[in-house]
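For this view, one protein chain was removed and the others were kept in their places.
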Amino acid sequence: MSFLIPRKTSRRSVLRAMFNGGAVTLALPFLDAMLDGNGTALADTGKPLPVRFGTWYWGMGHTPGHAIKEKAQTAAGIEFLEETKALKPFADQLNFFSGFNMPLDGRSNYTHFTGWVGSRTGAVPQKEGEIAAPTLDLLIADQIGPNTRFRTIDASSVGISRENYSARSTESRAQAEISPVGLYNRLFGPEFVDPNADTFTPDPNIMLEKSVLSAFTEQSRGYIKTLGAADKQRMDQYFTSIRQLENQMALLLQKPEPNEACIRPERPNMEDAERSAQGREMPNVIETHEIMANLMAMAVACNQTRVFNMVFTDNFANVRKKGETYTHHLLTHSELIDPNLGYQPLAFWFNERCSEAFATFLGALAGIKEGAGTLLDNCLVFASSETAYAKLHTVDGIPIYLAGKAGGRMKTGVHVVGGGDPITRVGFTAMKIMDVPIRGWGAKSLQTSKPLTEIMV
Amino acid sequence: MSRLFPVNFPPFRLVLVAAVAVCASANSAFAAEAGTQTLGFVIRDWFTSVYNSKFLDECPEGLATSNDELWWRGLSKEARAKATNNGLLQQLTRMPVAMRRGPNGENVCLNPTSVVDPPMRVIEGKYSFGANLDGESEGDATAKSCAHDNFVHPDGTPGVDNQLYRLVGCVYGWRKGGLPDLNAHEGRGTSGLGMTLIEITGVTDPRNSDNVTITFYRSVDQFAFDGTGKPLPYSSYNIDMENGQPRYSDTLKGAIKDGVLTTERGDVRLPFYGNYHFMHPVIKDMGLRMEISPDGATASGQITGYYNMDAFLHYVGGMVGHTSTADDCPAMYVAAHELADGYPDPETGQCTHLSSAFDVKAYAAFVIHPDKQTASADQR
Partner (left out) sequence: MRKSIFHMIAAVAAAISLSACDGPREPEATGGPPAMRRLSNDQYRNIIADVFGPQITVAGQADSLKRSEGMLAVGAQTAEITPSGFEKFYGMAKSIAAQVVSESNRAVTFPCEPKDAVGADDACARTFFAGAGRLLYRRPLAQDELTLAVETARRAAESSGDFYRGVAVSLANMLVAPQFLFITDEVEPDPAAAGLVRLTGFAKAARLSFFLWNTTPDDALLRAAESGDLHTQKGVSAQVERMMASHRLEAGVRAFFEDFLHFEQFETLEKDTIIYPAFTVKVVEDSKEQLLRTVVSLLLDRKQDYREIFTTRDTFVTGSLARVYRVPTSRPSGEAWVPYRFPDNDPRAGIITQIGFAAVASHPGRSSPTLRGRAIRENLLCQKVPDPPGDVDFSLFESADALKKTARERLTIHRTAPACAGCHKITDPIGLGLENLDGLGQLRTTENEAVIDPSGDLDGVEFSNAADLGKALHDNPAATSCVVGRLASYALGRSSNEERNYVQYLEESFASDGYRFPDLMRRIATGDALFAVTPAPTQLVSAQSSTPEMERSP
């Protein structure tokens, strides 16, 4: 870490200047924090760009037979049908996975819940609401996330903050940001440090806050006694959460490397925020999503986070067309199949919008130039839903996409056919691509140790 | 302090009056007195009823000449140069200037007799909405009307009296969608001024009742609108009171047949607000006919009767925005006197009222009779 040395002196002198030497005792703790390696510098020019991981969620899956043309076996070339036609421009930048199953091992299919939990945690819930294992994004964040301001960024355009498909456990489920303005403030508010600014002055308030937080935290540890094992674990989570905030603060005290791709975006106006709060009508959701997608993409480009989770519509697809009494979810169950079309036309309308939104999301990442390519090239986006066929709550064959080139670590343009293999093979592959040091993943019949090498470089 | 209602739960007296509408068939919960119900409505839309043909047949010479045109025609070359700042100024601020074309600079809308303008173009068509107010279909004078041409209703009914339409029907601003009525409508909506409540008592069946009483009140509460700007039905409106009595409360007898309310005729004083004018003209021989929607939430129809000419001319004369309306007040003043067809002055024989018709739309409402004794709002 010798490259830190020159900065070490300069920072110390900054601190001296700031506290006039009189506050040395106070200043030392932040110095420790600043230098303990929490803040690995961003990639210098010439160093490989970091690979980022994101998830994208939509409710209600695809309309079988009308979304992606079925294939008998894995082969290059994905045939986008009517429902997914919006994704055609990204045909060579993503993979589609079909035919991967989710054996329930005798457990119930908690409708619209089991599907996402199983595919993202590898563990099918034993009871309603149970999330027995962490979602893959957090396992990846543990690997690549600690050195950014935020370990993950979670947002939802459907306006239900608790419906976020990222969780460490049943009890520890982060809530998604649902307001574009709220998301902006969190990412690009006053605490955002523009990497391209000419000057950098560590904020003395943050220095102070960080050192005080650490001191109080240390003291608090002594005051939480007589805890059972479960409560001890909750306290560990609490202290981990504080540690993460401290890390964020530490990063804010370092001058970020200049980063051409990073341009602080405009603040979305209040009307957008109002609208997102106003209702889950599809046009609103689409608009909110687009704003959030762009903010999120820029946050990734600006190295505010390396892991991001976007929920377009929730697992109960609480979205409507104005004037329709049924939500997308209710339509999938109640609407008649049009015998000429072969599908439920209104539900299909929503499904099409979902594919369009995914294209919008990928477009936001692909719209940012990075190195010789785009930000999308340096990302791996795991997009999934909770059912294969919402009408029947099918969890076998849940559609998943892996998009982006993962910095050249993933081959794309492939339709991967699972042939009934556990769906965890997809998530496991994603984790292997992201260098998560695991040998296997998943519980019971979802256990797998076989990555899909056909798409790995 | 914060506790709500201590012991005696105060009986709520407002059930006296209630809309019935959707709930009607469900229960007779809202019975006012033995066996009868009360319906309430608030009038939202009030538009002068005008018949506009597709090709302007009713105004064969074209629309009435506007005040601006007359003003411009009357300007000397020098005055035109001055008004345009020697041609540099193309956007003329005509409105206040154009009105001051009396011989001594009088505002001709406030002093309509200060100049004599060419006669105003009025309706020459055959058709009009409205009603036969004088019981006469040939155009002859009666005890309460002056001789005038009658219209035929678009549905073929002869004998329609609507001299207000004849007067304003060829004026640009008074045609359908014109400014004065729309602006007044908007103003009533946002200000809550000039709101008329209709209470129908003695209703035995909301779709068919032979003998009902219709009372017209003024509301002191504003409209409650939905997200699209339409009034929400079943809102409550308190009656405007003065010394313990309703300020407006004229009544008419009537009947409901197959959901259509038709009143007998009588003189009714109504509150009016529009274009920054408050008026409370008595509409003579006023009748109301309105069709109540099957769910009872709305009602639309027409108010017909003799409208006080002076009140109308005063309203028009005091309006601003004549540029957009294209009124010519002096000519309208003359024409109104020629066309007035109701209530001749016993001395001069000059009729004082214009037969008229107004399209109204009303929304189901609770007409609240305030009672100080039971006003018991908890202000927590």
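The chains carry the letters A and B, assigned in the order they are written, with residues numbered from 1 in each.
The rule we apply is simple: contacts are C-beta pairs under 8 Å (C-beta built on N, C-alpha and C of every residue); 3 or more make two chains touch, one makes a residue touch a chain.
This is a predicted model, so every value here is computed, not measured.
The chain not shown here is touched by just one of A:Lys69, A:Lys85, A:His333 or A:Arg409, and that residue is A:His333. In the complete complex, the residue from A:Val51, A:Ala67, A:Val395 or A:Ile455 that touches the missing chain is A:Val395. Of the listed positions A:Asn196, A:Gln237 or A:Ser445, the one in contact with the omitted chain in the full complex is A:Gln237.
Residues touching the missing chain, restricted to chain A, are 18-19, 22-23, 25-26, 104, 108-111, 114, 122-123, 128-129, 132-134, 139, 151, 154, 159-160, 162, 168-175, 204, 208-209, 212-213, 215-216, 219-220, 223-231, 233-235, 237-238, 240-242, 244-245, 279-280, 318, 320, 322-327, 330, 333-334, 336-337, 391-393, 395, 437-441 (touch as defined at the top). In the full complex, the hidden chain is touched by chain B at residues 1-7, 9-12, 14-15, 17-19, 21-23, 25-30, 221-222, 224, 226-228, 230, 232-238, 366, 368, 370, 374-380.
One rule holds for everything that comes next: only the chains that are shown with their structure count from here on.
Computed centre separation for the pair chain A/chain B is 61 angstrom, with centres defined by C-alpha atoms.
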